[in-house]
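Beneath this line is the structure, given in structure tokens, with notes to follow.
Shown here: the complex without one of its protein chains, the others still in place.
Here the chain labels run A, B, C, D, E, F and G in written order, and each chain numbers its own residues starting at 1.
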Amino acid sequence: MNFIVYLAGQIHDDWREQLEKLAKEKDLPLTFVAPQTNHDRSDNIGEEILGEQPDKLHKDDAASDINNFRTQLLMQKSDAVIALFGEQYKQWNTAMDASCAITMNKPTIIVRPKSLIHPLKELSNKANVTVETVEQALDVLAYVFD
Amino acid sequence: MNFIVYLAGQIHDDWREQLEKLAKEKDLPLTFVAPQTNHDRSDNIGEEILGEQPDKLHKDDAASDINNFRTQLLMQKSDAVIALFGEQYKQWNTAMDASCAITMNKPTIIVRPKSLIHPLKELSNKANVTVETVEQALDVLAYVFD
Amino acid sequence: MNFIVYLAGQIHDDWREQLEKLAKEKDLPLTFVAPQTNHDRSDNIGEEILGEQPDKLHKDDAASDINNFRTQLLMQKSDAVIALFGEQYKQWNTAMDASCAITMNKPTIIVRPKSLIHPLKELSNKANVTVETVEQALDVLAYVFD
Amino acid sequence: MNFIVYLAGQIHDDWREQLEKLAKEKDLPLTFVAPQTNHDRSDNIGEEILGEQPDKLHKDDAASDINNFRTQLLMQKSDAVIALFGEQYKQWNTAMDASCAITMNKPTIIVRPKSLIHPLKELSNKANVTVETVEQALDVLAYVFD
Amino acid sequence: MNFIVYLAGQIHDDWREQLEKLAKEKDLPLTFVAPQTNHDRSDNIGEEILGEQPDKLHKDDAASDINNFRTQLLMQKSDAVIALFGEQYKQWNTAMDASCAITMNKPTIIVRPKSLIHPLKELSNKANVTVETVEQALDVLAYVFD
Amino acid sequence: MNFIVYLAGQIHDDWREQLEKLAKEKDLPLTFVAPQTNHDRSDNIGEEILGEQPDKLHKDDAASDINNFRTQLLMQKSDAVIALFGEQYKQWNTAMDASCAITMNKPTIIVRPKSLIHPLKELSNKANVTVETVEQALDVLAYVFD
Amino acid sequence: MNFIVYLAGQIHDDWREQLEKLAKEKDLPLTFVAPQTNHDRSDNIGEEILGEQPDKLHKDDAASDINNFRTQLLMQKSDAVIALFGEQYKQWNTAMDASCAITMNKPTIIVRPKSLIHPLKELSNKANVTVETVEQALDVLAYVFD
Partner (left out) sequence: MNFIVYLAGQIHDDWREQLEKLAKEKDLPLTFVAPQTNHDRSDNIGEEILGEQPDKLHKDDAASDINNFRTQLLMQKSDAVIALFGEQYKQWNTAMDASCAITMNKPTIIVRPKSLIHPLKELSNKANVTVETVEQALDVLAYVFD
């Protein structure tokens, strides 16, 4: 039995690679999927495929069409979701993806630093588990195979 | 036919009162419901009902239990959702509520200033309509009765 | 027991008024709801609420945001759907609304002239009943109270 | 991870073969399924299996029974849907399939020429992405594996 | 709190009137709905509304379109279902309605004589309660208000 | 806006009456529904309606048919669920009802004494809120109208 | 792509074997599942596993527990359902299974002789296709791979 895990969240460091490496070390039967992690590509994908847009708002909207297509397809195939919040940026996509996953009854883990306890309290409360590090998130996944 | 509209979003100004006043002026058959808008009460409700908690994290988690009970009950009764984002704060609850509403197929309007176009682009794209002012949100609701 | 009936379809004649008149004559406890039937208002509502758009495509898309908000809200409240196809125009909104209603398990009646039997054959087959006149559609509704 | 993609839409040119060829060139793990693309066979399948019908309407209805069986089975197995509209014909099946897919939460791409922007505006607005060429549709699919 | 109860089953005696009379005597807040109980009208409704059909099969199919529209609408509004089987006739509609109700999670009571225990055993097993008389069925409904 | 609240749980003291009294004092627009609280009637209802059963197991099963019909009907009509566990008895029905409510996405409050923290830990974790007294449960409900 | 097809219906001749043979001849990627077709085993399975029951009714109910477990498991795994009605017997299980499948949105084919057109008219109307022979049912399945 192999599980597919969607990795929502910030794309500014290599936390997904860390997680995959830890999973490989433990030889866990997990396949990871994720949003586009190349920030420029994610921002420009609308114009790359659909051509130049009349203004910034519509460039963003065109990119979102395609990013949301990708996320919807991959999240529906997933058995569990991990959503990581960092200390910078608005990260509303991370909140959106985590809330969408929880509403679709996907088992969900939130990873966030202690400094974000208060602003994330209601979302943490709805998720199954909230942890502070990628290692802890992997420990939760590993526990399923224990 | 009366519709119930859930007003998600920031609780730092009187936008809900403005919206209700506009709806009353147009005599629209709308009932508005909302999260707890008294910030202190929302933060303290866990300890008020459940007693003192061992630390800040658990005080927050206890409050979230009760805030999430309220939101889940009211949102399930709602026919439509408006989610307003302001320029300050993390507002992850607003993103969480909007995403939950969209995933539950509730018709959803997002209100946000131009400055937030980029960070909200994927969520705006999933919502039915994105506007910049409370007046515009009310215009969308009024259009249903047109 | 009162039923709400959504009237999807062309907005170029007064078929909705005819239907409502027939229902009133038979004193049936039905409430009818519908898309915006003022064609210009339906086409311009995006710019009316959201302001001028950069081009025709985005004017249309802005109008659609708000028309789809209205339809989603009203159709979810409805107990049954009638979709009328006339001989002119593409009428893809009528096909879209009928298919959406059927997929949501709303009991659905299609009204179409004999000339459209062939191009509508798969949609007619999925609907509960296909008739040729508004009077027949009303007869089907009246039968529920028989 | 292999995805199944349902290709709804007109059956008057070889756009499905083009798409499959492009996918093969990029070595994408996609399986394509589709309605019956032999027009005569699609129109006659009812009488071929069920025998002669009393008139044209019932010949069409018998064919639709079987075409709808096929579409329902294949679309439920699909992970995503592409619906292509050409400039001719009513194409209500394409609108029906796209709307059904969207209502079932299948990620959906619409392909249509610029000339159809206005009559398809509400359906485009509900789909995830609207593009103008088969190449662009394939680019959206390819982005998921990026 | 008023409940709507759908009364599926044979239309050859006055069991529905008996049940309604018993409910009225006990002053229970119940509204009863049912299929068309005039057998001829039920058989002929297709031709009455849609005009003469080419043969017996299509006359039956036209009637079924309209009978199924009625049942789908009324059953979706119902809070509970009672399905009564008599000793004569095939009564496949009764089995169809009971199975549909159970699959839709409607609380369901089956009424059948002892002689039908064996052929109805799997359906009885899926229903909530199986009784032998209309009085017992009413007792079950009355118990909800106890 | 009136909410219906299902009161699952032990039937050996008057906690439901206490709760209703508190709600009336605060003038909250709540309607309470519950399982049969007369223990003997709940145990005997099968034989009372269906007649004598061949043994104890089948007497119990006949009663359960009717108790489960009642619970399913009332819980589906409810907007929220309160489940109270006392210190005695197995109370598997309470656990069953709470778990069913949570799986159906009904907002759920568990009331249990401190002594039951450990054996109820997973169920408490899935519920929205866990409190120790009926007064606290009412405070949570009252907060919704705050 | 392999499809699983549930074969509901009478167990008094070898129609399932015929169907499987035809599918094999056409080399169709289909897996067939079915209820217990050994009539005695189906009737006695309750007592075989659970021991002697107090009377005929409870022997039947015990068998139904296990037959319904089997059908629920296999039908949920199925992509399509074929339900065959013969001229003898009540065949309420066939009607129950067909109606359950249709309510679960499984694409469904009914096979029945001409003599049963009238009593099966509403069920036939809800199914996707109704045919008269096993060969025709197989032709419908084969058309999906055409």
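In the analysis below, a contact is a pair of C-beta atoms (placed from the backbone, for glycine too) under 8 Å apart; a residue touches a chain by one contact, two chains touch by 3 or more.
Quick caveat: nothing in here was measured; it's all calculated off a predicted structure.
Q: Quick one: which of G:Gln10, G:Gln53 or G:Asn68 touches the chain that's been left out?
A: The one listed residue touching the chain not shown is G:Asn68.
Q: Residue by residue, what part of chain F touches the chain that was omitted?
A: Residues of chain F in contact with the hidden chain: 56-57, 60-61, 63-65, 67-68, 71, 89-93, 95-100, 102-104, 116-126.
Q: If you put the missing chain back, which residues of chain B would it touch?
A: 54-55, 58
Q: Across the whole complex, list the residues on chain G that are touched by the chain not included here.
A: Chain G touches the missing chain through residues 4, 31, 33, 36, 38, 41, 45, 48-50, 65-66, 68-70, 72-74, 76-77.
Just so we're on the same page, only the chains that are shown with their structure count from here on.
Q: When the C-alpha atoms of chain B and chain D are each averaged to a single point, how far apart are the two points in Å?
A: 38
Q: Distance from the CA centroid of chain E to that of chain G, rounded to the nearest Å?
A: 23
Q: Taking each residue of chain E in turn, which ones touch at least two of the other chains?
A: 65, 68
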